[in-house]
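One protein chain is absent from this view; the other protein chains keep their places.
Then we have chain A:
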Amino acid sequence: MSHRRIRFYGAAGQVGTIAVTLLGLLLLTFFIGRLMPADPVRAIIGEDATRETYEQVYRSLGLDRPLWEQFAYYLGDVFTGNFGTSIRTGQPVIQDILHVMPATIELATFAILIGAGLGVPLGVFAAVNKDRWPDHVVRVFSLFGHSMPIFWTGMIALIVFYAHLGLVGGSGRMDQFYIGLVEERTGFLLIDSLIAGEMDVFWSAVNHIILPAALLGYSSSAYITRMTRSFMLDQLGQEYVTTARVKGLSRNQTIWQHAFVNIRVQLVTIIALAYGSLLEGAVLIETVFAWPGFGQYLTNNLITGDMNAVMTCVLIVGVIFIGLNLLSDVLYRIFDPRTR
């Protein structure tokens, strides 16, 4: 019974923490909107409007009211799903974001699969061979991925694999020829084309996503490799690993059935965080590959000072990271008996 009560308080505490974090995040986005040198009134009425019009719009936006009241209005808007209209596109911000997000999610998901698929085995391999040549090779390989500017590798890769070798598609999500051919249902091109049964479009999309995803995956695998290596070294140095060997388990069984199993929660956490930064931070690769995604959208809004859109983008990034942290907390509770 007391156990259940502890668990209840644990869950309640978690909800409280999230609520406070969210509130902080909203405060932050609110003040970004207020403190940025962009004038929302001017953005709406233009440079040539009269003083009276300015005053009128100023009042209708509620800018004459005290800050806390404005914040309350902002909260109300956010919770009713009203994020305002983008000045740049003239559309509701949320609609714009729903349009660009799937492209980024598709790219980031592909990339993280490559990154984790490469980084985790390499990290284990490096840890098991600590200070021997495989470890050094892996270190150089991942240092390379970590330190190359991705826009540069992106351009080089385009020149080599697209222009010269013709192995992959070029920029954009699919060949020009196919654009508009598939009805947009989910926004995920790979899924939409499959639903529509357009295999040509599907393969064109795969051809286009593979290169940017591989580059992003490679660069995030650098981080994943290093973390996996250090998590594994931590476990391999523990006495229970010796116990497993004494019981008669082979080296590989001990590595995968004992040590690796014990790092899975930490692994999921860092992979989730890497995924989060791919979702927000793929700006450079999206630019190089003309990928109509979230990173590009956010950057364009920052450049044009489209504050409603910027605030909403920041809010979304924040919510993604809160969600990822929550995920890792929950995983710890499930997989690590010591936290129960």
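Basically, a contact is a pair of C-beta atoms (placed from the backbone, for glycine too) under 8 Å apart; a residue touches a chain by one contact, two chains touch by 3 or more; residues count from 1.
What we mean here is this: contacts and distances are computed from a predicted model.
Engineer: Looking at UniProt, which of "NADH-quinone oxidoreductase subunit K", "Protein-disulfide reductase DsbD family protein", "Peptide ABC transporter ATP-binding protein" or "Acyl-CoA dehydrogenase" names the chain we cannot see?
Structural biologist: Checked against "NADH-quinone oxidoreductase subunit K", "Protein-disulfide reductase DsbD family protein", "Peptide ABC transporter ATP-binding protein" or "Acyl-CoA dehydrogenase": the hidden chain maps to "Peptide ABC transporter ATP-binding protein".
Engineer: Touching the absent chain in the whole complex: find that residue among A:G90, A:G180, A:G197 or A:G248.
Structural biologist: That would be A:G248, which touches the missing chain.
Engineer: Kindly note down the residues of chain A that lie in touch with the hidden chain.
Structural biologist: 238-240, 242-250, 258, 261-262, 335-338
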